[in-house]
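The other protein chains are all here in position, but one chain of the complex has been omitted.
Going in written order, the chains are labelled A and B, and every chain counts its residues from 1.
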Amino acid sequence: MGLLKFVLWRVAFGILTLFVVSVVVFALTQALPSDPARAILGRDATPASLAAKRVELGFDKPAVEQYTDWLGGLLTGDPGRSFVNGEPIMDFLGDRIKNSLFLMVVAAVVSIPLSIVVGSYAALRRDKTFDSSTSVVTLVLASMPDFVIGALLIVLFATNVAHVVPATVRIRPGSAPWSDLKGIILPVAVLTLAVVPYVARVMRASMIEVLESDYVEMARLKGVPERTVLWRHAMPNAIGPTLQVIALNVAYLAGGVIVVESLFNYTGIGLALRDAVREVNLPVVQFLAMFIAAIYVVTNLLADVGTILVTPRLRTRLT
Amino acid sequence: MDHRPQWLVPGRVISRRQLILGGTSAAAMAAFLAACGSDDGGAGSGTTAGGADTTAGGGATTAAGGADTTAAAAGSPQSGGTLRVGVVGSTNDIVDGQFIVAKADQARLIAGWEPLVSYDADFNVVYENALAEEIETTAADLYVIRLKEGIVFHNGKPVTADDVIYSFQRRLDPDLGLAPALIPLLDASGLTKVDDRTVQVQLKQPAVTFINGLAEYIATVVPVGYTREDPVQIGTGPFQLESFTAGAESVHKKNPNYWDTGKPYLDEVQIIDFADPASLVNALSSGDVDAIVDVPFAQASTISADSNLVLLESEAGSWLPITMAVDQAPFTDPKVRQAMRLIVDREQMVERVLSGHGRVANDMYGVFDACYPDDFPQRTQDIEQAKQLLADAGQEGLEIDLFAPDDTAGLPELAAAFADQAKEAGVTVNVKVLDGGTYWGDEYTKRTFATSFWGTRPYLNQVGAGSLKESTYPETHWPPEGSNFEALYFEALAETDDAARCEIIRQMQQQEYDEGGNIIAVFNSLLDAHKAEVQGLVAEPNVLNLDHFGRGFKNIWLQT
Partner (left out) sequence: MTVLDEPILLADPAETAASPRGMWRTALGLWRTRVGLGLLAGLVALAVIGPWLAPYGETEFVGTPNLRDVEGATLGTDYFGQDVLSRFLYGGRSILVLAVLSTALALVSGVTIGLVAAYSRGLVDNVLMRLMDINLAFPQLLLALVALTTIGPKAWVIVLVVGFTTMPRIARVTRGAAVPVVERDFVSAAQALGESRFRILRSEILPNVSGPLLVEANLRLTYSIAIIAALGFLGFATSVNAANWGLMIQENKGAVSVQPWGMILPGLAIALLTVGTGLVGDGLARAAAGIDRKKAT
């Protein structure tokens, strides 16, 4: 199986995945107990106005037709309008998507190199002080729910012990996501502390395995300098499996922003999703579910391809 | 000339929609309490009230906090600066000069629009902070409204009788649904322009409470042709809306043409949405905002512990009932209803649900009403008698479901606390918490045993809103068959003599006190907080939070 064929296969499968996800998301949101028409019109709605609203929202059509309309809209870049204020979803969520992606990217840029360095170094210093202490620290951090870490950081650095950073983020409408860099310190810290322990531990395990492998042994026996062994032989093979975990963690970031955004009042998709679920704002819930699933599919695809590209033995197996 | 009759406000103008849609604001109980109460405000006449048991009178207020912030101590007002106000809001927020769907919308409305009359701290209807110069009442169904001179809109256009008429018409528009309960009282044919500043209003039926309706913060004057969709939002208030993004923030610029000379002091007000009350309190503590609306009761102590912050507590007539449907078993038997009322430990409720930020209530609403029956004996917990009543009714070991919505913090707690107290009487109460959309949906007024919230309003207004079969929200299905309660209500509506009306009201109150379907254990206060340098806010009895939002932020200034 050639690399191209593999990639094509993965893309096809990714599309299939998103299709199935779309069906399930649609079915699930249809099952929400509240009536969106009533939610929009309020307590004083009359039966006539409710019926009219249902027609306007397309609820009078058969479910299959509603689904195909929605899917068609998604594919043509028109995911519909928010039930709550009638705004097109892309207008409504555009800034929020940018903000959330920015938060995710910053968190990833900070946490991934950090965890690779920590993990590799722990592997090199296996069972020494650095390894044991990071092992305990990462375990403890991985064990603390992110909202506990977040709440503690707020008390320590924003509201009570010290007042060095803001407790909430304020990205003003129309401003760039990086307009409140001071504000995103704590959210990024929370996400980093959630991701690093996990990725670092995998990196360590993976690195240890590679360091003990025959080819590294071989390279050392051949007298290749240790630095070259590490950078040319060990690193690439160790990063391969780690990429998968990184992908999982990026997907976590996409979902984890719900908690972090509500903790820091960050105007992103997480808060929008929470509001939308409460307000029975179906188009927004559906769109965001698809969006988060798409991030998952894409990162996994990239991780799979990346793994093959960086891992010499897999590269040869495919060609 | 008497402007202080017990005017009726026809029902609650703000629908339960704010509950259904305003999910996130849920977290702040007071948010909803005030939101719903504020639509028609308090009672007419100045009154000191309060549960007979409490020492707190109507005028009593408390201000707590680490800093002394009375305006007098702080010197004379300084002009300029930007005030950042935090509210619990969501993507569902709107700006409309005459309507709100969620609590966050209140602050934005008050900044930009003003009603014809208003309430003062004693809940008198007054002309301060309002647009009318005088309202003449020649009969219970005839009112002549005259505007103050020299009032102009944000765009410089003078406010005229045409604008007042349009403002009524817009509120009466059934398609907009801004004030559905006003429709039975008034239609467009009853509105007559007398001259440029004067409008005559002829009601379809006598309603001595009409002026209270005009004092609602939401009964504002908008310019002819105003709509929610107008790109430039025009009103008369001290600040004009400059930008608004739902779920994020709004910016309000000083109105240079404002009629109340010397005000406002601030250049700009920013109203910032927060997703939940915890981050709201954090934002104030870390200095990200200058003032916040609705401090969760249990978190008040975190504010008072910080010397840079001031807690602003205003007494209000908001109340949290547990509602019993009087026509559904087991509550068809008055003994069971009486037993339930005797089960409640009211002092504990104030401590437990409100952290002490409220007062004990006596199963009676309309606490700021001049006709409030202070002399009714305060009901207290009496488990033995409750058990006896239940036994007499054949309901020993009663087991019943009590419903509460998840979007109104305080109500699940109220239900949970009641369930705890009921155990002592051998009654098993299963608390069922439903999501807000479901709770306020089709089943809302049909449940046997549920919880709800109401704001400050006069007795008759409240009866119209919730204690009649044809009320908008007949939660308790009151009155029972064969009662003359409704006849008394209409008699009172047409009675223009205050004392005579109180006599009629007292008969109605006696019926509700003896056999009614509401268990009213507490009145809650309004609780807000601000930085010490924010000046001009007074802790006094109020309909709305943050000292009526500093009456549209015009009273607020920043000490530098």
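Following the convention adopted for this analysis, a residue touches a chain if its C-beta (ideal position, glycine included) is under 8 Å from a C-beta of that chain, and two chains touch if they have at least 3 such contacts.
What you see is a predicted model, and the numbers here were worked out from it, not measured in a lab.
Touch with the chain that is not drawn comes from one residue among B:184, B:287 or B:356, which is B:356. Of the candidate positions B:155, B:301, B:380 or B:428, contact with the hidden chain is made by B:301.
Here the missing chain is touched by one residue of B:133, B:242, B:374 or B:420, and it is B:420.
Listed by residue number, the positions of subunit B touching the unshown chain are 277-278, 281, 285, 296-299, 301-302, 305, 348, 351-352, 355-356, 404, 406, 412-413, 415-417, 419-420, 431, 433-435.
The set of subunit A residues touching the chain not shown comprises 6, 9-10, 13, 16-18, 20-21, 24, 28-29, 31-33, 135, 139-140, 142-148, 151-152, 155, 159-160, 201-202, 205-206, 209, 212, 241-242, 244-245, 248, 251, 254-256, 258-259, 262, 273-274, 277-278, 285, 288-289, 292-293, 296-297, 304, 307-308, 314, 317-318.
Here is the rule we go by: only the chains that are shown with their structure count from here on.
Separating the centre of subunit A from that of subunit B, both taken as means of CA atoms, is a distance of 42 Å. Touching subunit B in their complex are the following residues of subunit A: 33-35, 38-44, 82, 84-85, 92, 154, 158-160, 163, 165-168, 170, 172-173, 261-265, 267, 271-272, 274-276, 278-281. Contact residues on subunit B toward subunit A in their complex (touch as defined above): 15-17, 19-21, 23-24, 90-92, 94, 101, 177, 180, 243, 245-249, 272, 274-276, 279-280, 282-283, 285-288, 407, 435-438, 440-442, 444, 472-473.
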